[in-house]
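A single protein chain has been removed from this complex, and every other one stays in its place.
Just so it is clear, A and B label the chains in written order, and each chain counts residues from 1 on its own.
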Amino acid sequence: MFSSLFETSFSANDLMFMLKGAGVTLMLTFWAVLGGTLLGVVFGVIRAISPWWVNAPLGAVLDVFRSIPLLIQLVVANSFKTIVGIHWSPFTVGCVVLALYMSAYCTEIVRSGFLAVPTTTRRAARSLGLSWRQDLTEIVFPIALRVALPSWIGLTLGVMKDTAMVWWIGVVELLRSSQVIVTRIQEPLFVLSIAGLIYFLMSFPIARLGARLEKRWREND
Amino acid sequence: MAKGFGILAAAALTLAAVLPAQADKLDDIIASGTLRCAVVLDFPPMGSRDANNEPIGFDVDYCNDLAKALGVKAEVVETPFPDRIPALVSGRVDVGVASTSDTLERAKTAGFTIPYFAFKMVVLTKDGLGIKDYDSLKGKKTGSVSGTFEALALEKDVKAWGTGSFRGYQTQADVFLALSQGQIEATVVTSTVAAAIVKEGKYKGLMMGGDAPYDIDYVALIALRNEQGLLNYLNLFVNQQVRTGRYKALYDKWIGLGEAPDLTVPGVYR
Partner (left out) sequence: MNYTFHWLPAFRALPEMLWGALVTLEIAVLSMVLGVLFAVLLAVGASSQYRIFRAAAVSWVELARNTPALFQIYMAYFGLGSLGIHLDSFVALLAGITFNNAGYLAETFRGGLRAVPQTQVRAARSLGMGQIQAFRLVVMPQMFRIVFYPLTNQMVWAILMTSLGVIVGLNNDLTGVTQEYNVRSFRTFEYFALAAVIYYLLAKFVTVSARLMAWRLFRY
């Protein structure tokens, strides 16, 4: 049963093909995280400081992205862009949907980071003569960053793993490229294990770093 | 946020603006210099990949011929079966050279040419299960690729028998994988594919289990429904392939057994 693990027709060529897929996964992740974080910071700060009549609708809209399966979001967005006649590649659609998806989660992380800074601390800063802007950059931002960064790292890794769903709209990323090879050489367990290993190697070190940061910063509290 | 507003604005503008008359798709293909074909690549001998993971097969050659006729470069875009028409409608490809059965339901969404190939359906099973013909599928675990001609026919029969089960998969490869692993006991596929799969011997123990009593499955090229200019060109192209003997040559190259199937139905036009 395990003999196929030792006499495999998996070639160096196939490994290169999968690593190329892994490259696509990383590119998708990069754009999604960049877009998602920028949007998330903006929306998060807005949600933290705006009155309820801005806050509530914005929150409700972002909540939609967190309540519908990513797969469905991708399919709907992909067919919608056709209907309205936007010419985007599946890769671009994947990046945009993932970025919006990430921004919905990132907003909450940023907001709770922002709100985690005690008002008393901020008042103290102001009464020490810091301006409003200084209060934001010197007091709120560093404290909020410490609260938010570990969750942000977790979110980034989550988005990296969620890029696997983009194959549905026709992007050949890591999981899809391993399926292509399974189709040819018929060794699902072996090829999938390699795919799993690559995902693990991309995710695990960063996850560890996040856990370490979280622990170290907690000690300093 | 600028990006978010940008997208919204773009969407709103596109919705609101009265679009100018678009250039014809045929013109677009010639002007862009590339013909993007949707091809299914887990469906040998029509489409598969060689040792370098490059696409090969009857449909791949057919796409190359079409590109040559148009004087452009061919680009093969891999699409699993259920993704063929979405890929076409979403503008990811220009033409589908993907063994697409010309059902009336699909013709509501996509435009079909005259048939460029025809399949006969056979039962594919594993030895030792006692499946010898179509009738012995009754009560067995069956499966096929969601939404294909043979899947619709098989699922209908399984429902009518009231025993056994049917599973729809998203790719042809997953169906063969499920069959060879024993997740399902039989599937119905085109005879050409069954022959190629059994001959290849990659999946151990697979064997043919007799003909399936379905109509002949005529498959056509697909393009956008409203692109009459392109569809007209494609019809003539299919006709020319047969007339020049290229159709037979491709058949001999990729399938080889017996005669190339007749692409006309007696007693009716087209």
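As a working rule, a residue touches a chain if its C-beta (ideal position, glycine included) is under 8 Å from a C-beta of that chain, and two chains touch if they have at least 3 such contacts.
Remember, it's a predicted structure, so these values are computed and weren't measured experimentally.
Q: Missing chain touches which shown chains?
A: Visible chains that the missing one touches: A, B.
Q: Could you tell me which of B:152, B:242 or B:260 touches the chain that is not displayed?
A: Among B:152, B:242 or B:260, only B:152 touches the chain that is not shown.
Q: Can you tell me which of A:23, A:57 or A:85 touches the chain that was removed from the display?
A: Of these options, the touching residue for the absent chain is A:85.
Q: Looking at the whole complex, which of A:28, A:93 or A:175 touches the chain that is not displayed?
A: Reading the full complex, the residue touching the unseen chain is A:175.
Q: Touching the hidden chain in the complete assembly: which of B:33, B:182 or B:256 does that?
A: Of the listed residues, the one touching the omitted chain is B:182.
Q: Could you tell which one of A:18, A:45 or A:70 touches the chain left off the display?
A: From the options A:18, A:45 or A:70, the contact with the absent chain belongs to A:70.
Q: Provide the residue numbers of subunit B that touch the chain removed from this figure.
A: 14-15, 19, 81-82, 85-86, 89, 105-106, 108-110, 143, 146-147, 152, 167-170, 174, 177-178, 181-183, 226
Q: Considering the whole complex, not just the chains shown, which residues of subunit A touch the missing one?
A: Touching the missing chain: residues 1, 4, 64, 66-73, 75-76, 78-80, 82-85, 157, 161-165, 175, 182, 187-189, 192-193, 195-196, 199-200, 203-204, 207.
The criterion applied here is as follows: only the chains that are shown with their structure count from here on.
Q: Averaged over CA atoms, how far is the centre of subunit A from the centre of subunit B? Could you give it in whole Å?
A: 35
Q: Going by the contact rule set out above, which residues of subunit A touch subunit B in the complex?
A: Listed in rising order, the residues are 11, 13-14, 17, 35, 38-39, 42-43, 78-79, 81-82, 84-87, 89-90, 96, 99-100, 169-170, 172, 179-186, 188.
Q: Enumerate the contact residues on subunit B facing subunit A in the complex.
A: 1, 3-4, 7, 10-11, 14-15, 19, 41-42, 48-49, 51-53, 77-79, 83, 86-87, 89-92, 171, 173, 177, 180, 202-203
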